[in-house]
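Before I ask anything, let me first share the structure, which is written out below as structure tokens.
The complex is shown incomplete by one protein chain, all other protein chains being positioned as in the whole.
Letters A and B mark the chains in the order given here, with residues in each chain numbered from 1 onward.
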Amino acid sequence: MHTILQVQNLQTQFRTYDGLVYAVNGISYSLNEGETLGVVGESGCGKSVSVLSIMGLIPQPPGIIAGGQALYHGSDLLKKSQDELRHIRGKEIAMVFQDPMTSLNPVLTIGFQISESLQLHMAMNAEQAQQRAIELLEMVGIPQADRALHNYPHQFSGGMRQRAMIAMAISCMPQILIADEPTTALDVTIQAQITDLVKRLREEIGMAIIWITHDLGIIAGLAHRVIVMYAGFIVEHAGVDGVYDNPRHPYTVSLLGALPRVDMSREERLVSIPGMPPNLIGLPKGCPFAPRCTFVVEKCRQENPPLTPVEPNHEIACWVDVRTGGLR
Amino acid sequence: MATTSEALPGTVEDTLATREPLTPTQLTWRRFRRHKMAMFGLFLIVLLIVYAVGGSFVFSEEYANTTDRTLTGGLLHGPSLQHPFGTDPTGRDLLARTIYGGQISLLIGLAAVLVSLVVGVTIGALSGYYGGWVDSILMRFTEAMLNIPQLFLLIVAAKYLGDKVHNFEAFGREFSGSVIVIIVIIGFDSWMYLARIVRSQFLSLKEQEFVTAARCTGTSNLAIIAYHILPNSVAPVIVNATLGVANAILTEAYISFLGLGVRQPTATWGNMLENANRYLETAPWMWFFPGTLILITVLAINFVGDGLRDALDPRTMVE
Partner (left out) sequence: MSDEILVRVENLKKHFPIRRGILIQRQIGAVQAVDDVSFDIRRGETLGLVGESGCGKSTTGRTMLMLYPPTAGSVKFNGQNIFQSKGRRLMAIRRQAQMIFQDPYASLNPRWTVNAIVGEPLWVHGLVKGRHAQTERVQELLKLVGLNPMYVNRYPHEFSGGQRQRIGVARALASNPEFIICDEPISALDVSIQAQVVNLLEDLQDKLGLTYLFIAHDLSMVRHICDRVAVMYLGKIVELASRDELYDHPQHPYARALLSAVPIPDPKAERKRQRIILTGDVPSPVNPPSGCRFHTRCPIAVDKCKSVEPEWRDLDSEHWVACHLAQ
């Protein structure tokens, strides 16, 4: 499998009135051609900030990319200028965000926005771009695409807008699609339509996807590999079956235990993780999850465990073996 | 047994347990303090108040209103050691007059805003909360008032009512009744803007979930208006009222300049300017000092108003 994106030791911080916020603290992963990587975590874990950092979309100041590399086909995105990034963004690496209302320009028609991208990146003329835009809208399942071209974003429903965003994103046949919580604000039946669409498109286009969400249900159906983030660190990294059938990090275990299922009735109480999400100001000594962990031992409070393999194709950042409760 | 979320070390909750509670007011003050211009404006205002109030312990009112018989070569003199701001054509010390005049000008500024607050907030609150025909009637009335040209209203009212109120005593001073008239006129001329602001605040706040929650609890409409919504609408009201003080002072200045304001012998910065009218070039100190004081006051209030506007910005209210 050919690696197209390699992130190494990415660190991002923010300067605020209350102090330095450590949003992303040395994460590393790679993305292979055609593969879908799920990035899971709750709010504040750094999942969005990490991809925005890679794409150069973090304003600096107050943000600071404090270290690391993001190698796209060998060259480091973090070292590129905004001009160079503009050529890559939209064309080779496309993004879809959670709220299409704020990512789409409300005073321009959908057709115009898609054509603009096509003319810019694919060097098409206006007529070719319009034709292609209609094709794209049809591809994403927007009915009466030739008329939809002339509509404004507010005339679409939430689901349709998200489809339009996807149409724009795939218009230049990107190698990587980064989707940051694209279905969180949508109803569940619309969400199913969109994930279905994305699955179809990734077959047709062969693009790799980074899908960011807090919803462990969606990831189970979409991703090939999963990374679980907490407080700016990766705590577990494995294939999708590995994470769900055999979670080895206490946070992942608790997170899965906190989820009810629609296909079976659970009589036991949901696992609730005691305490609250961590304060990101200042790096903790030791493991960031230690204050809330049921498997915590003294070593956890002293030293932050690195991400190490626990089984083939399965890494965790933990000193403890959750199956026994003792040290690994 | 209820699930607990006790303070665990290193979490946000831990700091919650140990830190002193910060009221929204304290938070606002902290944000205000970061504004250098606003703090400077506040400092100036404090100085001005010390000047106007403290100064009255240095000079008596009688002194401010009496001709200085020791002056030689006419009564109109420029700044000198004995009269640092000079004298007016009747030989009265201008420094002392600006002190007492300042008291009146500031008083008028504050009192006029108070009047407009009472009227504007009441009308705006009722209008915004109840809506329907109450809103329609009150708003049409407000708009009608807005359509009357301000200057026209002020001039007419001042001309006909200015002499009708008797002189009165307060704070150990005697005031011309025209002070009350001016306060009321300015107040009644500026409540409309407040009413609209308060109304729009109420329109949006009454849809907030905490208001729905209060209705669900069974809280009465009056209690909701007074205790729930009003405290949350103070932000633009404070800003508007602060700037309104500056506006009232300026308005008083130009009504008095037109000769329709506070009557003699009570001094205000405005009617001192009016006295200076005939001496614009020959005795510039007559308009320079009161004029500068007005300028400083208005500027200082505007700086403070700007700082308040930023400090009270609702977007930063919810941390």
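Quick notes on this structure:
Going forward, contacts are C-beta pairs under 8 Å (C-beta built on N, C-alpha and C of every residue); 3 or more make two chains touch, one makes a residue touch a chain.
A quick note: this is a predicted structure, and the numbers were derived from the prediction, not measured.
The chain not shown here is in contact, across the full complex, with A, B. If you put the hidden chain back, the residue from A:Asn32, A:Ser103 or A:Gln193 that touches it is A:Gln193. Counting over the whole complex, chain B has residues 1-7, 12-13, 16-17, 21-24, 208-210, 212-220, 223, 228, 231-232, 317-319 touching the chain that is not drawn. Where chain A meets the chain that is not shown, the touching residues are 42-43, 143, 157, 159-160, 187-193, 195-196, 214-221, 240-241, 244-245, 254-256, 258-263, 265-266, 269-273, 276-277.
As a convention for this text, only the chains that are shown with their structure count from here on.
Centre to centre, using the average C-alpha position, chain A and chain B are separated by 53 Å.
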